[in-house]
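A short write-up of the structure that comes next.
Of the protein chains in this complex, all but one are displayed in their positions.
Showing chain A:
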């Protein structure tokens, strides 16, 4: 659909989350931010195990509250039209739980626990994390930098088909 219609629809969704706070008229550039609790209840995000991290990565203050600009940003990166490189950048941010620009072992453990709802035993978790680092770490520092992550994810066949994409 046209970019205009998309933004119009997004504004409708943004407004209906908090009709008392979000103005219908955005020409004066109001400074309105919605808290994370409201946004992660959206149907597209509700079932996603990474919903908090997604919202945090797109918020300016890192706490998870999104202004309308950030909201549009989030949906545009997660749409079908966003280029692969851009998605890889944001995917890296999302999986980097402690925001130190590296995906270290602790980040991997958190990711795995969220994916399996903590149903794996501790040894299994350790094994998987070690395997991931063994597979993807190119520069040998024991954690994944952005170059390692990008190199690995660019070959993944599912990265653009359903992983990391919403339909709005």
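Throughout what follows, contacts are C-beta pairs under 8 Å (C-beta built on N, C-alpha and C of every residue); 3 or more make two chains touch, one makes a residue touch a chain; residues count from 1.
We adopt the following convention: contacts and distances are computed from a predicted model.
Taking the options "Integrator complex subunit 11", "OSCP1 protein", "Transmembrane channel-like protein" or "BOS complex subunit TMEM147" in turn, only "Transmembrane channel-like protein" matches the UniProt protein name of the chain that is not displayed. Against the chain not displayed here, chain A makes contact via residues 1-2, 43-44, 46-50, 60, 69-70, 72-73, 78, 81-83, 85-86, 89-91, 95, 108, 111-112, 115-117, 119-120, 124, 127-128, 131-132, 135-136, 138-140, 150-167.
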